[in-house]
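What you see is the complex with one protein chain gone and the rest in place.
Presenting subunit A:
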Amino acid sequence: MKPDRIVDFIYDEVAALDEMRWEDWLSLFHEEGRYWMPLEWKQQDPIMQPSLMYEDRLLLTVRVERLAGERTFSQKPKSRCHHLLERPRILSLGEGDGVCKARTSFVYTETRGDQLERYSGWVSHHLVEENGALRIKLKRIDLINFDAPFGNLQLFI
């Protein structure tokens, strides 16, 4: 795997989020893909330790369809988001197990009405190739202040 392909994938992925192309974004996930936001520093286990999010495609689909719902009152007005990424650090090109890994520093911004909230941290991607395209096996978001109390965080970092 060429490093540039991984880097381009990561930038394209957050572009889908920033442009609110939710269905396109969902299609980037592998059938067994997971979106994970831990609640502990260097957390190892997403299931037997508390997490803020640990969701498969079914649950991510619920989130995406909810955003479009006529009676989704917490999205009136609709939130918008912005991802600012540092250049991804490539940790694996997938030699051997076929899983490409990258870790990327981010600043994420989400709106709620007139309010604007910022979150900082690192996003880790585990990507696999399927039918010639890269797919997300795991997207992990480690916030620097995972243990702080936030208000509504409704879109996707």
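Following the convention adopted for this analysis, a residue touches a chain if its C-beta (ideal position, glycine included) is under 8 Å from a C-beta of that chain, and two chains touch if they have at least 3 such contacts; residues count from 1.
In this section, contacts and distances are computed from a predicted model.
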Name under which UniProt lists the unshown chain, selected from "Aspartyl/glutamyl-tRNA(Asn/Gln) amidotransferase subunit C", "Oxidoreductase", "Putrescine transport system permease protein" or "Efflux ABC transporter, ATP-binding protein": "Oxidoreductase"
Just to verify: which one of A:5, A:30 or A:63 makes contact with the chain not shown? A:63
Residues of subunit A in contact with the chain that isn't shown? 37, 39-40, 47-54, 58-59, 61-63, 65-66, 69, 71-74, 147-154
